[in-house]
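For this depiction, one protein chain was excluded, whereas all remaining protein chains were kept in their positions.
Chain IDs A and B follow the sequence of writing; residue 1 opens each chain.
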Amino acid sequence: MSGYLAGIIAILSINVIFAYGIFLAVASGQLNLGGAGFQAVGAYAAGWLSANLGLPVALTLLAGAVVAGLVGVALAFPILRTRGVYLVLATFAFAEVVAGLILNTDALGGAMGMSVPGYVEWQVPMIGAVVVALLVFYLMTTRFGLTMRAIHDDEDVSDLMGVSIRNVKVAAFGVGAALAGLSGAFYAHNFGYIEAQGFNAMVSIYVLLYVLLGGTQTAWGPLVGAAFFTLLPEILREVLPAAKEVVVTLFGGVPDGSRPDESWRFVILGVLAVAFMAIRPEGLITRTMVERLSFRRRTAPGMKEATE
Amino acid sequence: MSGPILKLENLSKAFGAVQVIDDVSFEVPRGARMALIGPNGAGKTTIFNLMSGTYAPDRGRVIFDGRDITDLPSRKRIGLGLARSFQNIRLMPHLSVVENVMLGQQSRAGSLGAMLSPLGARSRWRRQAEALLADMNIDTYPGEVVATLPYGIRKKIEVVRALAAQPKLLMLDEPAAGLNPSETAALRDFLVQISEGGTTILIVEHDMGLVRSLCDRAVVLNFGRLIYDGSTRDVQKDPQVLEAYLGSRHAGEGVHA
Partner (left out) sequence: MMLFLQQLVNALMLGSVYVTVAVAFTLTIGILNFLNFTIPTLFMLAGMVGWALSYWGLPFGLSGPLHWALALAIGIAAAIAVSLIVERFTFRYLKTKYGDSTEHAIPLVSSLGFLLIVENLVRIAYGTEARRFPGPDANMTLDVGGILVRIPQLVSLLITVLIVFALVQMMKRSRIGRGLRAIAENPDAANILGIDTKRIVPVVFMLTGLLCGLAGALFAVNYGEVAPMMGEDIGSKAIAGMVIGGLGSIWGAVLGGLCVGLLEMMTVHFFGADTVQIVVWGALLVVLILYPKGILGHHSIGKGKL
């Protein structure tokens, strides 16, 4: 397999795992805008253990997930009291604090970054992504998944139905944080080098958008969202240079003929985010759509004439 | 077991300066079909919210099945057998019919094992929920997402969701609101069926026809005070009740319906 394709599969797998981590929080009604923070915790935990204690990769991957998960649970309890804007801000602030702490910790390389031994090939993150996807699909079929979705829809009624809001939210947020951490650990071992700047606020925003645009009603959403936006730049390699010249001229600049950078990908992500929120805020993949595609849906007699 | 299933003792609740519930006491006998009526703003829904734990009373006690539940968290009350429906339908819009009903089973399925086992086609929880839907003659496709269903059916599903908890007391907040006469008649039969299964029913309702044909007893609230507690047959002869209704804008519509 060519290195190019191997690189794409590795980053795709890492993004899918990351997206599932954020999905678990969002599906239970918690907008987690601190994804990069949890990914950084996982990446640095795995990297540090690997570089300093020489632990085998299997253990450092696990450790990355566990440490990020514990941090997630520790954060989930106090922020349970916050909702809406406050929750978004709290998770966002958490990620900034993590990045700041890493930058100021010499043992983690500070601003210099950190080399991570124990290289893993693309197959390993890919297997990881498949396992994580199966896990999340399974979780969504359980009563735990049902209560998560119920809390997303109506927290007060879920409580009256006997759902322990606290337990479900903390568990969903914590497992999600662990998955984000796992994606960071895979990243560390696949790229072999990590730096705090690689886990900035934009990363948190991108992954949340992958999840929301893919759709949060089913486990298919994050998979489709992450895959689409990871593969998009590959699709657009040919189209973009021309578009770039138009925009540069429009803004009063002089086209220099250089190849467009990845900024373009994010312009498109932004446009899609705005368009989806205006037209189809539930995201691309909805439950109804999955039911239709899976041919399980029967039409109920007498249902057609009676709508509100 | 004997004694009333529910006993409210001197309940009071104020929101700011407004005394919404003022020293209300009544009992709901075991197995009864009882109505809680009164003009709009009399405090009926507030009584429900105090019973289900959404609000804490300022004074007074709520005794359910012989146990003081005044300070019990709202989440734990359904497990004791106190389930309710809501005035405005509050089904989970993105859950299917059967999933909404399975949510109603939560108080019986909160253990870690139950939380982590799948709710697939062969799960006993799903089969129970589907059986309950069939028993209650809700012949819509159970996999349908409820947001797309007609009003009357959603109203019924909400009652079934509460029933899935296998409650001892079922509290219904205006179940007939927005239903046409034939739907209301169907709802009445449905509730009689539930009642015959041994569930006590406490119902808030404006439709006096439904109240009289369904319930044997009624309590009437006006401005947060209890003004009547007796049989549904005599309720319209009571001078205080007449005054409460005739003095309000519901004079013509409710009592003589």
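Please note the rule applied: contacts are C-beta pairs under 8 Å (C-beta built on N, C-alpha and C of every residue); 3 or more make two chains touch, one makes a residue touch a chain.
Since the structure is predicted, the reported quantities are computational estimates derived from the model, not experimental observations.
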item: Residue of A:Leu55, A:Ala201 or A:Met289 touching the missing chain in the full complex; value: A:Ala201
item: Touching residues (missing chain, whole complex) on subunit A; value: 26, 29-31, 78-79, 81-86, 88-90, 93-94, 96-97, 99-101, 103-104, 152-155, 201, 205, 208-209, 212, 216, 244, 247-253, 260-261, 263-264, 266-267, 269-274, 277-278, 281
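Rule of thumb we're sticking to: only the chains that are shown with their structure count from here on.
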item: For subunit A paired with subunit B, centre-to-centre distance based on mean C-alpha positions, whole Å; value: 42
item: Residue ranges of subunit B touching subunit A (in the complex, touch as defined); value: 52-54, 74-79, 84, 86, 90, 92-96, 99, 102-104, 106-107, 109-110, 114-120, 125, 139-141, 143-145, 148-153, 161, 165
item: Contacting residues of subunit A [partner subunit B, same complex]; value: 138, 141-144, 146-147, 149-150, 152-154, 156-165, 217, 287-288, 291, 296-303, 306-308
